[in-house]
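Have a look at the structure that comes next, please.
One protein chain is absent from this view; the other protein chains keep their places.
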Amino acid sequence: MSAAASTAAVDAGAATARRRLPWGGMARLTVRRILTGVPLLLTVTLGVFALAAASPFDPVRGYAGDAALTADQETLDRLAANLGVGEPFAVRWWDWLTAALRGDLGDSTVLRQPVLEVIAERAVWSALLCAVAFAVAVAVGTLLGVLAARRPGGLLDRTVTGTAYTLSAAPVFWLALLAVWFFALRLDVLPAGGLTDSGSSYVSFGDVAEHLVLPAGVLAVSQLPWFVLYVRQGVVDALAEDPVRGARARGLAERTVLVRHALRSGLLPVLTLIGSRVPELITGALLVETVFSWPGIADATVRAATAVDFQLLAALTAFATVAVLLGNLLADLLYGLFDPRVDFRDM
Amino acid sequence: MPRAIRQTVALTAAALTATACSAPGADDTRGAAPADSVVLGVATEPDTLSPLLGYGKDGNSKLFDGLLTRDADLNLEPALAEDLPEVSKDGLTYTFTLRDGVTFSDGEPLTPADVVFTYETVLDEKTNNPNRSELAAVERVRAEGSDQVVFTLAYPFAPFAARTVLPIVPQHVAGEQDPNTGAFNTSPVGTGPYVLADWRKGEKLVFKANPHYWGGEPAVKNVTMAIVPDDDVRATRLRSGDLDGAILPPNLAATFEDEADLTTYRATSYDYRAVSLPTGDPVTGDVDVRRALDLAVDRDTMVEKVLDGAGRPAYGPLPVDDDWFAKGTERAHDPAAARRILDRAGWEKGADGVLTKDGRRAAFTLYYPAGDKVRQDLALAYAGDAKKIGVEVKVESGTWDVIEPRMAKDAVLAGFGDVGDPDFGLYPLLHSSEAGDGFNNMPHYDNPAVDKALDDARRTRDAAERRAAYDTLQQELAENPGYTFLTHLDHLYVLADRWKTAGSDGLTTQVEPHEHGFAAGPWWNLEDWQPRR
Partner (left out) sequence: MTCERPETSATGGRPDVLAPLPVAWRSHGPRQRSWRTLRVRTSAVLTAAVVLAVLLVPPLVQLDQQAVDLAAKLRQPSWSHPFGTDDVGRDLLLRCVYGLRVSLFVGVAAALVAAVVGTAVGALAGALGGWVDRVAMRVVDALASVPHLLLGVFVVALFRPGVWPVLLSVAATHWLSTARIVRAEVLSLRGRPFVDAAISGGASRWRIAVRHLVPAVLPQAGLAAVLSVPHAMWHESALSFLGLGLPAHMASLGNLIEGARGSLLAGQWWPTLFPGLFLIVPTLAVAGLAGAWRDRIDPRRRSELML
């Protein structure tokens, strides 16, 4: 916590002792977020059921698959009763919700597995991919952003920002395909997809790491522009602020000014960006996983969508929403910790 | 931001340790594992595993055996029967003697009653078996003594013996259930070399060797059939080692040529692609248009460019090198002749370059199933060839739910092909009585001469008469091509070099039917594979 502490000392000039972690404030913010998050989640899932009710697809047929063509009416009726077809969507939603609270999210029709199991065994791989990609994007993005901000308008700045703009407009699946072509086919240095090489049920670290490079790299590159541009802007602004100008005037080394002053206030917006990038990260992961046959949530999502596997889709949507809310909360907590001027009560 | 980074690292580490031992989708064993396990990537899976509803009706079903089976050259040989059947002089009675000591995988012995039950259930109207008509000749099946089954036919049906590859199911299990919806469809019990260990629909089927198999326990103990519908994904997973073998389209199979430890197998087939030309549509039902289209298509170029050489031109449902193929029915690529036919028939060029006659444009829609690259490209090439003679073909994709209701009115890029006897494939394809029954006779083709030839060939045992009938049929079909036959495909499989069959250096393939990838392919005789030293 030394970072926050010295930031406080320099910027506010009020605190002299080490600042203690504001556990109380953080806890209250978390509780408040949960309180707003619950109705939000309820709205999302209710909307999901409303949409499903408007769908022209016959859920019974979707559930039985091709067997519906040969099944007799009695079986279909029983299935319809089991699925709660014919009841208003609000009732079905309530049934689903109460079952979900007991830990039962229903069964996936396409994967013939309990939904919870599908998500549990795949979420880890998606989380791994996202976490690595995010870490790389934040680290590299910060570095490039700071470098670019040192001389705004300079050659490096223009190259970096120009590339960032172009990359931000490039579809991530297209980048992924080109990466497969270049690194896996042309250079043949990295595997083109999958989770492991030997593919045994037991996964070795090195194996996964090798297979992770391309998907995580592509995902990181697709998120990179936002971090580069935000950091650059933040640092440029900070360099123009009075304390920094003062520090320069006092004759501090450029490096010290940059690292100790500009960087700290310049990086604050990035923390919020981390939270708000979570939905885009999930979107990107959905596409990257598809290209690289990464056995995560995306693969399940696409298959659920293709087969109109409603139970799985509903759970995945709720799951993604929770991930987004958590991302926002995390970002706000970090923001509050790093910026001494912020009071958790204002969030 | 040390905190953020630490957070992420912790998360990553947690993710790794939490799941050190579960790899969803990675259900295989190439590399580290011994050669007694194999993971094969195929495009489709069966809807059911019950032979009563059609699973394994052409043999090689892994879980079941028929009375007879086929060898590498498609010759019939005994399986559950001790020997080939005794056929009565009039060709109406077939007697099979069952092999001794065969048991189902649940330990119960095979009896003639099981055979009778299987055939009677398939023939039962209430059983939803789409292929019932294949056994239409059977009048009666009965058990005789403790080890014989006697089939009585209504008429002499020459290819009947070839139908007895139909898998036999245990009456004591399947007889207790509704054959259409019972649990037997997903958890079958058979006499075959393998038993089903797991079936995750849409993902994989896992088979384990049957230790009590009457033919000896297979050397390959674990077989996983991974269901990967997307060609590109299958290729990626094969390359990454996730699969040991896979069926691939030609352009993707070619990318594995340089791989040292992978071999490409090419199987010729009866599997053809054809454009169905619905009789009900005034354009596609017009015999002149049909004949013109037949001459306008450039089959050689399709084979060379769309199939990358993995196939042969098709002039009818039977491959040109088949014994039954009517020599002389090949048609050359001749767009000029095609134009002459249409010209003579009164079709005139309209303002947009498309022919018209009596105010009707020579235009129709051609559907292909979405995602099937070969059919897509063939459809586009077909449209291109048609355009050159002034016929406009609008190519559209759709899922089968979209296409099925339109099959009687719109053209479809279809694929069929049966092994065994010409009757098996041709009858449902062309006979007017089959029109519109599921995927049978999709365009409602109705040609009395063809109907008669089909019936004649079905009801005689005289080889010369049958040949004459099928020759007539093929000539009639060339005169009025209700389908534009395009190509027969070669099926390509890429497989790790870790197995061989006894007495040969590698693996073998059969000449394959349309339905392939699951029962056909180099793994048609998986039970005979040996790990290579």
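For clarity, chains are labelled A and B in written order, and residue numbers in each chain start from 1.
The rule we apply is simple: contacts are C-beta pairs under 8 Å (C-beta built on N, C-alpha and C of every residue); 3 or more make two chains touch, one makes a residue touch a chain.
Everything numeric here is computed off the predicted structure, so don't read it as measured data.
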item	value
Hidden-chain contact residue, picked from the options B:D232, B:E259 or B:D288	B:D232
Chain not shown: contacting residue from A:L147, A:L190, A:L229 or A:L337	A:L229
Hidden-chain contact residue, picked from the options B:D178, B:E259 or B:E396	B:E396
Touching the absent chain when the full complex is considered, from B:G371, B:G438, B:G506 or B:P531	B:G371
Missing-partner contacts on subunit A, residue numbers	39-40, 43-44, 47-48, 51-52, 54-57, 152-153, 157-158, 161, 165-166, 168-171, 173-174, 177-178, 180-181, 185-186, 192, 225-226, 229-230, 232-233, 236, 269, 272-273, 276-277, 279-280, 282-283, 286-287, 290, 301-302, 304-306, 308, 310, 313, 316-317, 320-321, 324-325, 328, 335, 339, 341-343, 346-347
Sites on subunit B contacted by the missing partner chain, in the whole complex	231-232, 235-236, 249, 251-252, 254-255, 298, 301-302, 304-306, 370-371, 373, 376-377, 380-381, 383-384, 395-399, 402
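We adopt the following convention: only the chains that are shown with their structure count from here on.
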item	value
Distance from the mean Cα position of subunit B to that of subunit A, given in whole angstrom	44
Subunit A residues within the subunit B interface of the complex	3, 65-67, 70-72, 75, 110-113, 121-122, 124-125, 127-128, 131-132, 134-135, 138-139, 142, 184, 191-203, 205, 208, 211, 267, 270-271, 274, 292-293, 295, 299, 303, 307, 330, 334, 337-338
Residues of subunit B touching subunit A in the complex	1-5, 7-9, 11-12, 15-16, 18-33, 39, 47-48, 53, 128, 178, 180-181, 185, 199-203, 233, 236-237, 239-243
